[in-house]
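The complex appears here minus one protein chain, its other protein chains still in place.
Letters A and B name the chains as they come in the text, with residue numbers starting at 1 for each one.
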Amino acid sequence: MPGYSLHRENEDQLLDELMQQVRNKEKIDERSMWQKIADWAQARSIYMLHYCTGCGAIELPPTMTSRFDMERFGIGPMATPRQADVLLITGYLAAKTLRRVILTYEQMQTPKFVMGFGSCTLNGGIYYDSYSTIQRLDLYLPVDLYIAGCMPRPEAIIMGFNRLKQMISSGDIQGWKDYEKRHDWYRKNQDKALKGEVYVTR
Amino acid sequence: MLNLLVLLPLLGVLLSRMISTFSEPLARWWSVLVLGVNTVIIASLYGNWGSAVLLGQVIPSTANRPAIHLALEINPLNWIFALVATVILLAVALFSIRGMSDLENGGKNLKTYHVLSLLLSTSVYGFFLSENLLTLFVFWEFMTWVSFFMVSMGKPRSRSAAMVFVTMSALGAATFLGAVAIIYRLAGTLSISGLSTALYRQPAGVGYGIMGLLLFSALVKSGTFPLHTWLRKTHGHAPNVFSPVLSGLLTKFGVFLGAIVFLLFPVMKWSPQLFSLMGISSFNYLFAALGAVSILVGTFLAIRQEDAKMLVAYSSVSHAGYILLGLAISSSLGVAGSLLHVMNHALSSAAMFLSMAAVYHVAGTTKMSQLGGLVDKMPVTFATYLIAIISTAGIPPMGGFVSKWLLYQALIEKGMIFLATAAFIGSIGSFLYVFTPLAAVFLGQRPKALEHAKEVPVVMQIPMVVLSLFTILLGVLPSIALRWINGAIRWIDPQASWLTPIPITLSKIQGAFGAWDSVLVFFVFGLGVVFAGILFYLFRKNRRVGYLENYTAGEVPVEVIQSPELYHYSYQFYKPLTDMYAKFPSMEEAYEKGIAGNIARLAAATAHIFYNGSVRWSVFLALAGTMIVLGVR
Partner (left out) sequence: MLIVESILITLLAIAYGLFLMGFDRKITARVQKRYGPPIWQQYIDTIKLFAKSTISHGFIFDMGVIMALGGTIATLLFMPVGDWKVLSMSGDLFVVIYLLAVALLGMAMSAVNSANPNASIGIMRALTQMLGYEIPWLVVLVGMMYTFKTSSIWNLVGGQAGGFSNWNMVRMPLGAIVAFTTLMGQLGKKPFDTFIAPAEIASGPMVEYGGKYMGMLIVQHAVGMFVEIGLFVNLFLGGGANIGIFLLKVLAVYFVQVLVGNVLSRFRVEQVVRFHWKWPMVLAFVQSIWIMVVGVR
């Protein structure tokens, strides 16, 4: 067994709450005019920071270059978290790496999104019984979207991004707000996984 | 009135010594008072051109030669220099009320410092206001010796620096004195304003010989290539409050001598006898080329420096080059540009040195790799430095741009493409080197040791702010200074035969090929900033974060960066560039190994003849020498 257990006591309840929120969103769009414009632009321009931890990275170059060309959707790579909109976790996360990912995520500017990439971020994938990796990313960071597969093909990646775009422009993407709202819960999980060695800048 | 300018500081010296036995800090204020009165006098003397005798008959009159007095004169040309001098002296005196932290070991040094600084002021006023070349020479030497003692007051091993300074100065003084003697012999008069008529009949060969001798010493004092080598050692060791005077003012001694040579000698009569290059005589071209080389050497050496003070010192070499370049071109634009650059460089280099002295006051060092992030702690010092470097790099809307613009116009008017290239390299290069201290000292990560640094006291801020305001004023309304310079040009050449005043209005300056409007440029720059500011503040407010919250590729900053200075890029800032010319031969080394080394060996050998360990041999030599001398008589 892994050296730690996960916090899932009130998960079902939270899921219900989230679903409720989503349903409410569909009824009334309470975004302001400016927010709508911002979301519209945000959906069409996504700077991504790909955190290439595992084998997932190998699927990104073909997605970016001439065969699949993700730039035609306004998606492009960026060098630092300050500039990026979406954090792409492409593979398994060892506990040590998680620490860096959390710091990177906190350095990003809101609105910011997290995409889990491949089965490793979903349930551990082939590392499901590893002592040193985490199994579920959304316990530590507010994952907005998973792309399942081992590895997901470029088509899947582009589909995932298009889904993300839809979510952004309809305004029902709440991950970073959720991270701020339930910060204690995330921090507790992070602390547990990292044995208290979380470093954040604020 | 005129005599008072020299006598006041001289009397002030005596009183200063008395006051400082009674209360040392009071002596500091005393210096400020004396220099303040002098500043007022100089400002009020504008327009009252005339002369006064300080000391009668240094050389008595003979049948065919009038007597030479130690006399002062004020005219439109030297008034400009005197004004710059007095402003800088006053600013430094005010700054040194609190800013002499590197001299404060026991207070004994300080009393000496007050005496010396007032003596130095005496020599400065005397020099710039000299009526004749002899007076000029007397104050020139006076200054050399006073500054010899001032330089050696600095850091522990500054004595060798002072020796280098005084040796180079002595060489310059020798040629100066020789030239003065020749002029007296040929012309029978030494009056500066009468040089043109007095030397008019002399053949060109003699004339250029004299000019060469005088310019040699001018090059030494202004720190121009190839005689710039004393600057590094001297500035590195001089007391912090002395450096602004040394760079802003004392190098202007050489410039002033250069101005006399190029502007007040009958050059226009002699020059047709020499073959001309690009429209000026080859003699002038030689010195213009020396100026250009000086710009290059100063720039590239400054880019390489690790110590902020040293860096500013080398920038002085480069700027002395600009001034020499303009004077040697001797066209209206060149002369006006040079004279304006004298003012701009004096202000900006003094401001740069003062801000570095302020940094030293707070941090105890000016080594750039040991500093960083001082902008939050010392905003006034930072602003001073920023304004000074904008001027130094010749960027509008500060003063340095105006003078450089005039110099570029002068160069392009004559089509001097190679000299212009050097001037451009110096200008772009100056952007590079002045940025290093800005980045390394004021911006970036702050070392832990400077966490509790505080801005310098108000008394030290005032002179810095005032110098900055003057720099901005000269950038926005350069016509004020150009009007004085036009006055000087009219005084130099009343018939407008080779120098004509620059056409200016309140805001517009007309060059050879174009005109620009300084007020408009300032206004438009302001407009641009307002636009940008609106765009900036229209959008979401930002959140302030600390310096350590930084992109570190995911690593935890406080763990990777054990101390902030390790995450601060400041050591060898321009390494890729400096590596390109790291192996270039150094002039200073050439002097030290080639000339100084050989002279030292020769001196040792000579000493060995007279004293080889046995006392008897020396006594014998002495006796024999005496006998021979007596016998000859």
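Rule of thumb we're sticking to: contacts are C-beta pairs under 8 Å (C-beta built on N, C-alpha and C of every residue); 3 or more make two chains touch, one makes a residue touch a chain.
Given the structure is predicted, the values throughout are model-derived calculations rather than measurements.
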Report summary line: Out of B:L2, B:V375 or B:A388, only one touches the absent chain, namely B:V375
Query raised in the report: Which one, B:P60, B:G533, B:G597 or B:G625, makes contact with the chain that was left out?
Result: B:G533
Report summary line: Among B:I97, B:A328 or B:A420, contact with the omitted chain is made only by B:A420
Query - Touching residues (missing chain, whole complex) on chain B - result: 373, 375-376, 382, 386, 390, 393-396, 401, 405, 408-409, 411-412, 415, 417, 420-421, 424-425, 428-429, 431-432, 435, 438-439, 443-445, 508, 511, 513-517, 520-521, 524-525, 527-533, 535-536, 539-540, 542-545, 547-551, 553, 567-570, 573-574, 576-577, 579-580
Requested in this report: Considering the whole complex rather than only what is displayed, give the residues of chain A touching the chain that is not shown.
Outcome: 34, 37-38, 41-42, 44-45, 47, 65-66, 69, 71-74, 78-85, 108-111
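Heads up, the rule we're going with is that only the chains that are shown with their structure count from here on.
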Query - Computed distance of Cα centres, chain B from chain A, in Å - result: 61
Query raised in the report: Touching chain A in the complex: which residues of chain B?
Result: 545-546, 548-549, 551, 554-559
Query raised in the report: In the complex formed with chain B, which residues of chain A make contact?
Result: 51, 80-82, 99-101, 103-104, 107, 199, 201-202
